[in-house]
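A single protein chain has been omitted; all remaining protein chains appear in their positions.
Labels for the chains are A, B, C, D, E and F, by order of writing; each one numbers its residues from 1.
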Amino acid sequence: METLVACLSGFLVATSIWLMLSGNLMRFLFGLLLLSNGVNLAILAAGRLTPGAPPLLGAKGALPPDTMANALPQALLLTAIVIGFGLFAFALALTIRAYRTFGHLEVDRMRIAEPAEERE
Amino acid sequence: MADSTAPGISRPFGYTASILAALILVGIALTVPAVVDGRPVLFALDWAPSLGISLAFMVDGLSLIFGLLISGIGSLIFLYATGYMGNHPQFGRFVLFLFAFMVSMLGLVLARDLITLFLFWELTSITSYLLIGFDHDNPRARRNALQAMLVTAGGGLALLAGFILMGTAAGGYDLAEILTGPGLQDSSLYGPILVLVLLGAFTKSAQFPFHFWLPNAMAAPTPVSAYLHSATMVKAGVYLLARLHPALGGTMAWSVTLATAGAVTAVLSSVLAMRQSDLKQALAYTTLMALGTITMLLAGAHSYALTAAVTFLIVHSLYKASLFMVVGAVDHGTGTREVERLGGLGRAMPVTAAAAVLACLSMAGLPPMIGWIGKELIYAGAATMTGAPLVIAAAVTANALMFAVAGIIALRPFFGAPIATPHVPHEAPWQMLAGPTVLALGGLVVGVLAQPLLGSVVGSALTGSLLQDRAAGLHLWAGFNEAFVLSILTFAIGAMLYTMRDRFATLVDPVLRSMPSLDAGWDSFLDWFRDLAAWQTRVLQTGRLTGYMLAVFAVTALALGATILHGRPVIMPELPRSAFLWLTVGFTAAGAVVALNTHSRIAAIAGIGTVGIGVAVIFIFAGAPDVATTQLMVETLSAVMFAIAALRLPGLVERRSRQRQLAHGAVALAVGLCVTVMVLSVTASPLDRTITQYFEENSYVLAHGLNIVNVVLVDFRAFDTFGELIVVLLASFGAYAVLKRKGRAGA
Amino acid sequence: MTEILTGILALLGGGFALVAAIGILRFPDALTRMHASSKVGSLAGSLALLAAAVDIGGVSAASRALIAILFLLMTAPIGAHLLGRAAAWRAGQKPDLLIRPSDRGKPGP
Amino acid sequence: MNSLILSVGARFLTALFLLFSLFVLLRGHNSPGGGFIGGLIGAAGFVLYSFAAGVEAARQALRVDPRAIGVWGMAIAVLSGLASALASLDPFTGLWLILADLALSTVLVFDIGVYLAVFGAILTLVFALEETL
Amino acid sequence: MKLLAINVLLAVAWAALWNGFSLANLLTGFVIGFGALWFARDLIAQGDERRYFRALPQTLVLIVYFLKELIKSSIMVARDCIAPRPNLHPAIVKMPLDAHSDAEIFLLANLITLTPGTLTLDVAPDRSFLLVHSIYATDEAALVADLKSGMERRIGKVFRP
Amino acid sequence: MTPTAFMQTSVTLALIMVGLAIFIGFIRLARGPSLADRVVALDMMTTAVIVVCGLYAVRTEAEAFLDIAVALALVSFLSVVALARYAERLGRRNDRDD
Partner (left out) sequence: MSWVLALPIMIPFVTAVLAFLLRRSRMGDLASVGGSVASLVAAVVLIAEVLDQGVIAGQIGGWQAPFGITLVADHLSAAMVLITAIIGLSVAVWSLAEIGPTSARFGYHALFQSLLGGVTGAFLTGDLFNLYVWFEVLLISSFGLLVIGGRKSAIDGAVKYVTLNLIATVLFLAGAGLLYGATGTLNMADLRGAVAASPDQGLMTLIAMMLMVAFGMKAAVFPLFFWLPASYHTPHYAVSAVFAGLLTKVGVYALLRVFTLIFVGDLGYTHEILLWVSLLTMLTGVLGAAAQSDFRKILSFHIISQIGYMVLGLALMTPLAVMGAVFYLLHHIIVKTNLFLIAGVSQRLTGSSDLYAIGGLYRTAPLLAALFIIPAFSLAGFPPLSGFWAKFVIVRASLDLGEWLVAGVALLVGLLTIFSMTKIWAEAFWKAHPDGRQPALADLPRSARWQMMVPIIALAVMTVVIGAFPSAFLEFATKGAEQLLDPAAYVAAVLGEARR
């Protein structure tokens, strides 16, 4: 069970890196989304996949007969997803601003802050 | 810091400093009886006890000599400076720096703790940096100040390492204990210690091959040259050598290194001194000669050599400070220091001339000046050293050249036919005359009364500080011995050199010119260094983000991959049978592939949406409804925001070359593979569910909630959620600012 | 009994979802595909939710299922309308029949 | 986006989103949901409204600057964390007031803070994006 | 609308009387409440408000009709989805509108969209017609007539007196 | 076959069918060609997730999954609206790039 998710997570990470490296800011954003997804899957898998029962208690706190899914990694994931969303949103805004500033999204051509050092 | 622009208004600073220095002189002098009695004065404060470092001082014979010279000459220099540059708008600062320097120098020679000594050592470097660069509008001054700083500070750092090693070898930084202890010559760390300490001392005392900074340091105002570069700072190196002689001296390595460096410095610099037309430069090179001579003598182990070193040190301080001040007075009075443009000044500047002549007598080593005694002792000492013939030869050569230089300095500007100078020559004010005169006369007085005045102090330096049995006597007439013969020989050669100086020039100049210039070497070294730095920056900090990211990912892949090979974590792959899961994983991966390569923005967004949906389905599959809901909401909002943003953004174009694509793909795959291996390895062993169990058991009982995930979020781990809400909020703030703030210029 | 009903509903839900997907794949253009998506898809979702409601039973499950169906039926057509409008216009089909967006003036209420 | 269907739909859907988001928020402690999901749904309602009626109208309908809403949410979260000081308990300890079936607690207040912060944040983001052209 | 509120209140009261807010109780309460209100219509409702008593049953009729249409044509579309040779005649047609209120048009448009085979694309700015896309538009006039007589008529019954 | 087993089997089968549905929908998504095609596919996939939720609720007897369905049914159309808006605006700009 975890094996497949692990492979998927690795695959998502790999694709996201390929996208991030493409040198286009928008592709970077795509990569960022994929990377968060990949890592979230990794965390989920690391917290073990228990198919089925969600971590909800019965009335008056009765524990269900079967094991429930592990609640803690789910809480972590929730936090991580939300944080990832916040970061993504900022990155998106920054991308728009960068486009307005530079007129393109090629990161390698964004060199206002760091022009090549000329030889003295 | 006082900054007075009105001329003359800061003069009181000069006088005050002079008086303070004189008071210090008196204070130090008060310890003479005790020191001579063999009872050094000690003083210590805790500084960093956990490191075994204290702020400790002592006055013993060696310190005493230096202390007296520093404060005494210092007092005169302040007076001199007041006359020389009291009108300078930054005179206040000047006095401050110079006084700070004097205090540092005193601290250096009085320190009893290695680290205390190092503290003051570095302080002298800083203050001298500020002083050399005093004429800060002049690029040359700035360049030379930097050179002096880097050379001496670089040596200082070596010295620090040496001191640390000494502390380790000797078990503490207390000099008194180190010196009276068994010595470090047999320590396993001796080699490194010696190399490092000598590096420090040689750079500070401008020994070959680090001598080049000193003549350049003459960019400083003359009072600084007179003080730092003749009498005090450059002596710090030889002071250190003398100070550590008991602990480090006496070995073959010590004597050979010191003798060679000293002899080469002495001979080379005295030849160079002959060839300077600028009086100040000539003096700078003679200073080097003196330092070389002292270093050479400190190579010896015999008390004669050491007595000679200590005595010559005093001698040199007296005449050289005096001569520097004279040159300053000449410069002040005529507007030039070029020996070719000076002549017959004796009439216009009689006091200066007298001081010059007197000081030069001492420099030339003529009786009854103290210089004579110094020279005699040098020869006597040289004779006791290993490799005596070579040492003596070097000493004679250097001294003969000194004789000739002394002749040039004493005779050419002041006698003969007057030559027109930029200003009409006039005598300097009294403040500027006091120094040279007192010091020159001092040379005469201590020459005549050498033994009564200096004998006991030098003796205590030898016995108390250098741990010799006794000191050689300081006598004008020590009998018709080897030294006397050598002196006569010296005079003869010197006189010949003086008269045949033009011939000498034609002989020497081609040789000198053909020698590689270390100063030019310094410049090319700095250029090389700057080129290296620029090259590194071009290679590393390219300003191209993809390069950065590639490096980061490659490092990640490398770090993880290498560790996988190193640690060999356990993995147990096990494929599931749920067809639904396979399908889900399949379309999720396929979604990623679409996003990977498409040129259509919407296709990419949709592909990523697919991935989001797939991941959400996996969350559902794993029994995580909260997470799945959040994931879907976030996916939706991300898509919404993308759709809004995409209107404001251009289309996608793939610009990578095939080669780059391969490299990027390889790195990406490597990282992905590592992640997979990590997850597999993590899931290979069972999970400790203690914490989850606690949550399950107490979620309702203690936290009154049935949804464990939510209880974890808002209660068990509310702090995480607190941070999380701040992140989201601030992300929106940042985005708001980045979108709404009007662009401003300014690259 | 409920189990069998549930099973049938589930199968129908899954089946309709599959059919909708096939329709989306096979239909010739965007507008026709939308028919498959917005209708058959909604039906599939409704059926699956009904299956859940039947299986779990009880007011809360039923009400949630019904609310979900209601929401689905409320939102799906609005989205379909907007998308269809955009698609039709972009596809350039029968432009004479359409109100060109540029004629509508500025967006806003 | 000038569409009669959308604008009529948005009118009641926005209300529905808000209502549903509050529902999700309040029962989050016992069923899936909670402040974050609630905030997202609530914000989604206003996003829809802004699509239908324009950002200006959405801002007016909201009356308050969304950033301020977010900050107030953060303030509420902080205060709920600090509230336990009154009972001299550790920070962020839940204080419970249980009236029959109804449980009121600082934990719920905290969740409301999360709700508001997320709500404000997302609207800030979307509005700012919308207004950029 | 006032009457709807009263009706709901009655349903709640009914359920409370039965000591349980189950769905069955509430529904029963609603139906009984509706009956009670109808009997008391002269007392509590004047003029236009009486529309409630017709609108509510008409709404139920509409819902049933809609569900029937939904399922029927869903199956139609589904059949075409998997048929080897789909019988598609896509076209965009203009459907003149009798309805005028926003809510009415909205509901009509959405229900048309929801019934398979037809999809509302747009409303004319002057609300005179709807643009409808159909995949079974073999006969455009018949299609429009069908829509008007089926969906629009029933909606009109709910909204208009 | 007992009713329970029938239910289990049919749910499993239904899940596989939905999985296939998403996969097929994905093919349309990848192939396009127009923006609307992709959005339609995406929308269909979202609806399929609702089906998945329903089926999972059956399988695990947990109402919680219905909550996902409710939220998704309400919110998911927002992305369709946004993308449709995008398409329309792009059209207005006469920019043919998707």
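Simple rule for what comes next: contacts are C-beta pairs under 8 Å (C-beta built on N, C-alpha and C of every residue); 3 or more make two chains touch, one makes a residue touch a chain.
As the structure is a prediction and not an experimental result, all values here were calculated from the model.
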Next on the checklist: Using the document's definition of touch, tell me which of B:Thr16, B:Asn87, B:Gln451 or B:Thr556 contacts the absent chain.
Outcome noted: B:Thr556
Item to check | Touching residue (missing chain; options B:Leu131, B:Met678 or B:Ile708) | outcome: B:Met678
Checklist outcome for this item: Absent-chain interface residues of chain B come out as 1, 3, 46-51, 90, 93, 115, 118-119, 122-123, 125-126, 129, 133, 136-137, 139, 142, 145-146, 149-150, 153-154, 157-158, 160-161, 164-165, 167-168, 192, 529-530, 532-534, 536-537, 540-541, 543, 545, 547-549, 551-553, 555-556, 559-560, 563-564, 566-570, 675, 677-679, 681-685, 687-691, 694-695, 715-720, 723-724, 726-727, 730-731, 733-734, 736-738, 740-747
Checklist entry - If the missing chain were put back, which residues of chain D would it touch? => result 67-68, 71, 74-75, 78, 81-82, 84-85, 89-94
Checklist outcome for this item: Residue list for chain A contacting the dropped chain reads 20, 25, 28, 32, 35-36, 39, 42-43, 45-48, 72-73, 76, 79-80, 83-84, 86-87, 90-91, 94, 97-98, 101-102, 107, 110-114, 117
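Throughout what follows, only the chains that are shown with their structure count from here on.
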Checklist outcome for this item: Co-neighbours of chain E and chain F resolve to C, D
Checklist outcome for this item: Between chain B and chain C, the fewest touch steps amount to 2
Checklist entry - Counting only C-alpha atoms to place each centre, which chain is farthest from chain C? => result B
Checklist outcome for this item: Cα centre of chain C to Cα centre of chain D, whole Å, reads 28
Next on the checklist: Among all residues of chain A, which ones touch two or more of the remaining chains?
Outcome noted: 52-54, 56, 78, 82, 86, 89, 92-93, 96, 100
Checklist entry - Going by the touch rule set out above, which residues of chain B reach two or more other chains? => result 601, 621, 623, 625-626, 629-630, 633-634, 636-637, 640-641, 644-646, 648, 706-707, 709, 713, 721, 724, 728, 731-732, 735-736, 739
Next on the checklist: Tell me the shape of the graph of touching chains, choosing from line, ring, star, complete and other.
Outcome noted: other
Checklist entry - For each chain, which other chains does it touch, given as pairs? => result A-B, A-D, A-F, B-D, B-F, C-D, C-E, C-F, D-E, D-F
Item to check | chain D residues touching chain A - in the complex, by the definition given at the top | outcome: 30-32, 36, 118, 121, 125, 128-129, 132
Next on the checklist: So in the complex, the part of chain F that touches chain B is made up of which residues?
Outcome noted: 12, 15-16, 18-20, 22-23, 26, 29-30, 32, 35, 38-39, 41-42, 45-46, 49, 52-53, 56, 60, 62, 64-65, 67-68, 71-72, 75-76, 78-79, 82-83, 85-87, 89-90, 97-98
Checklist entry - Inside the complex, what are the residues of chain B that reach chain D? => result 625-626, 629-630, 633-634, 636-637, 640-641, 644-645, 648, 703-707, 709-711, 713-715, 718-719, 721-722, 724-726, 728-729, 731-733, 735-736, 739-740
